[in-house]
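I am attaching a structure below and will ask some questions about it afterwards.
Left out: one protein chain. Kept in place: all the others.
Think of it as A and B in the order they're written, each chain with its own count starting at 1.
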Amino acid sequence: MQNAPAAAMPAVAGLAHATARPRHGGGLKRRRELILIWVFLLPSLVVFFLYRILPLLWNVMLSFQDFSLFGKTGWIGIQHYRDMLEDEVFWTSLWNTLLYIASAPVGIVLALAIALMVNAEVRGRNVYRTIVFLSYPLMTVAVGIIWRWMYDEKVGLFNYVLRTLGIIDTPLPFLQSFEWALPSILLANVWQILGFYMIILLAGLQNIPQNLYEAASIDGASATQQLFRITLPLLRPSIFLAFVIGVMTSFTSFDLVYVMTQGGPAHSSELLVTYIYKNAFELSKVDYAAALTVVQFLLLVALTWAGNRISGGEAGAVKTE
Amino acid sequence: MTTTWLRLIGHRFVLIPFCLALTAAAWNGYVSLHDGGLVRGVVLGPGGAAVAGATVSMMEKNFTTNSDRGSTRTRADGSFEFTNNRSHNILLRAEVAGVGRSEQITVRLYFRSQNVTLDAPLTIKLDPPRNG
Partner (left out) sequence: MTANPHRPRRAAARRKHHWSLHVGLLAVSFFMLVPFYWVLKTSLTGENIFVYPPKLLPNDPHPFYYVDVWYLIPFARYLANSAIVSALAITANVVFNAMAAYALTKHFRGRGLIITLLLSCMMIPFQTTIVPAYLITGKLGLLNSYLGMALPTFSTIVCIFVYKASFDAVPKSLIDAARIDGLSELQVIMKIMIPLSASAVATNVILSFIWSWNNFMWPLIIVRDPNMQTLPLGLSRFLTYHENTTGALYAFCVMVLLPGILLFLMAQREFIRGLTSGATKG
């Protein structure tokens, strides 16, 4: 059977390297197959169209409108974007989201250390791996409630430890203070996502061929040199993937903020996503929320693209939810 | 063929839910056998003697409110019995009008209307003498 050259596909993540085969069989059989294919694709495509593509486009449209559920909806051009530029809360939430993104590398470094430790031939590594990953599949609302209470000003664990160690004298109102609200949420987020980072980095670590290390040892390379010359460069795709996930989390971390601080004392822990929610569903400013969403999405795309370039052009978008 | 079935049943995805369902069924069976709503106890005076004719009142407790659920009187040997407890968290207090009352004790049960016999008696403390 002839093998036609593989159909040219936009180069994304090196998917199925299948070969296209010339079709024998009558037109009717092929047509039936085509119908089957499209019928099979239809439900998923409908879901994605309704809940991914259409919302994306509708957001853009809404951002230029003065939307009203009952009355007339009119076009007002870029008024919402002008309002956004003068909106204090927008800039605060944008800044907080960027801080959130900046905490991702911290988490990744920690997870890398843990992954390296777990990857070494220690007894019980599966137990350690389970313990670290255990926090990820939990309901974020419950995680928020647990951490909220550990941060409690009067009876919380953190205040107890800090006061016993003598680091502070009076209790710190972590979640009610301007400076500590967002960092407290960041710590809870790192706790929850550490396992996910670790799993990705572990998968990457286990893909590095052992003989590279053996050859390096024979050549006399120390452990540190091996780490920086072999491990880290070969882990770049995994690190990039973890970073993309970290960026996604900063744009989607609604549950934690909602439960722990509701946006914090005077918006000090407000994220873009919580501000969008408030505008759309508490203030009924649906069109302004849509404009905010457009900005948020553009930022997300820009950051992912930038991270892609920095990490050497390996596309590795993975959905996280 | 039997080995395939055995392997299927022994698989953790089947075994664990099955064990959980079995435990739930056993617990429900136990509950239905013991949920008569009986609350039994005994009321003693300050000296340890049984108090007959004391009024024991029962209240039902939830997160924010306590609601009154009736009362009964103790028999000659100081014992009392409620037969209509519908709750899992009740408050009991014994009182002899004009003489004294006991502490309000909280009884927490494992399930609603669980039959329970109190270990500790309700001890009546005499009212402090009135001034004037």
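As a convention for this text, a contact is a pair of C-beta atoms (placed from the backbone, for glycine too) under 8 Å apart; a residue touches a chain by one contact, two chains touch by 3 or more.
Given the structure is predicted, the values throughout are model-derived calculations rather than measurements.
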Tell me which of A:Leu85, A:Ala120 or A:Ile167 is the one touching the absent chain. A:Ala120
Which of A:Leu28, A:Leu85 or A:Met139 sits in contact with the chain that's absent? A:Met139
Contact with the hidden chain only, please: which chain A residues? 7-10, 12-16, 18, 20-21, 33-34, 36-38, 40-41, 43-45, 47-48, 50-56, 58-59, 62, 113-114, 117-118, 120, 122, 128, 130-135, 137-143, 145-147, 149-150, 152, 154-157, 160, 164, 191, 194-196, 199-200, 203-204, 207, 237-238, 241, 248, 251-252, 254-255, 258-259, 273, 276-277, 280-281, 286, 289-290, 293, 296-297, 300-301, 304, 316-321
If you put the missing chain back, which residues of chain B would it touch? 12-13, 16, 62-63, 87-89, 108-112
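Convention: only the chains that are shown with their structure count from here on.
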So what's the Cα centroid distance for chain A and chain B, whole Å? 50
